[in-house]
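Note that one protein chain is taken out, while the other chains of the complex remain in position.
Our next item is chain A:
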Amino acid sequence: MDWIEFPSLGRSELLAIRKAVDGAFRDFTRAYGEYLERMFDPVQDFLVFLEHLLINSPWPIILIVFAAIVYLLSRSIKIAIGTVIALVLIGVFGMWENTMRTIAMVTVCTMLAIFVGIPIGIFMARSDRVQAFFNPILDLMQTMPSFVYLIPVVMIFGIGKVPGLIAVVIYAIPPMIRLTNLGIRLVDPDVLEAADAFGSNARQKLVNVQLPLALPTIMAGINQTIMMALSMVVVASMIGVRGLGQEVLNAINNQYLFIGLQNGLAIVAVAIIFDRATQAYGKRLQKHSEVVHG
């Protein structure tokens, strides 16, 4: 009977749709690809600069600077010492350069995610309509397999650092946006009313009340973004991003257990350093609310 088979489109129709979509996108790529690529030039320049800086500086200086940054963020000697030990081990096992590449990549991705994500989060918090618009997009970004959006990214940008950067940012930015939005929406309405009663304008409310009170939540978002960016470096290495991820990919392809494990652990070590430092910083931001008087 007729209805046993699903009434699917015919092969020729599907082919036509496919051709239309692919063709349209190819045309778009030809027309605007170069322009888009040039738009990202400053980001690429910065990434290259940072990478060279990290790789070409003498390692003791890098070690001291990292330990100092981690200490300033966390105010914890323990975490700073842990950072030094982890980095020394990474160096001993010959992964110094790749680790620096990965750190540079993750740093630039996180900065990009912050610059783009926080303003979007603020807009979402201001209006329910904007929130309703962005929420499904964020859902899509978080559930769509990353390989799928690698296709158009590679079509436009080819293989290299910038497409890797974009892929990582798409994957890592949703928690930044969501938690900024959430943090601002959770600000105590009584305090906002007080700000209104004293005649604050919208900007003053944002800068004096909403952002500072949302900051711990926003910090949690930054932390999540960093973690997700790190977990993306292996996938990003498939489109030519160099670093620890590339070695892992190499190990998968050749079944080198030790190399895979070694580079995987280096990624974990970097993740732990970033995580502990940012979390401790986030906690420090909430110091004012710790001592609660009965």
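Brief remarks on what is shown
Just so it is clear, a residue touches a chain if its C-beta (ideal position, glycine included) is under 8 Å from a C-beta of that chain, and two chains touch if they have at least 3 such contacts; residues count from 1.
Note that contacts and distances are computed from a predicted model.
Protein name for the hidden chain, per its UniProt entry and selected from "C-type cytochrome biogenesis protein CcmF", "Quaternary amine transport ATP-binding protein", "ABC transporter" or "Fe-S oxidoreductase": "Quaternary amine transport ATP-binding protein". Within the full complex, the residue among A:57, A:204 or A:254 touching the omitted chain is A:204.
Contact with the chain not shown here comes from a single listed residue; of A:22, A:41, A:128 or A:196, that residue is A:196. As for the chain not pictured, it touches chain A at residues 188, 190-191, 193-201, 204, 208-209, 212-213, 215, 288-294.
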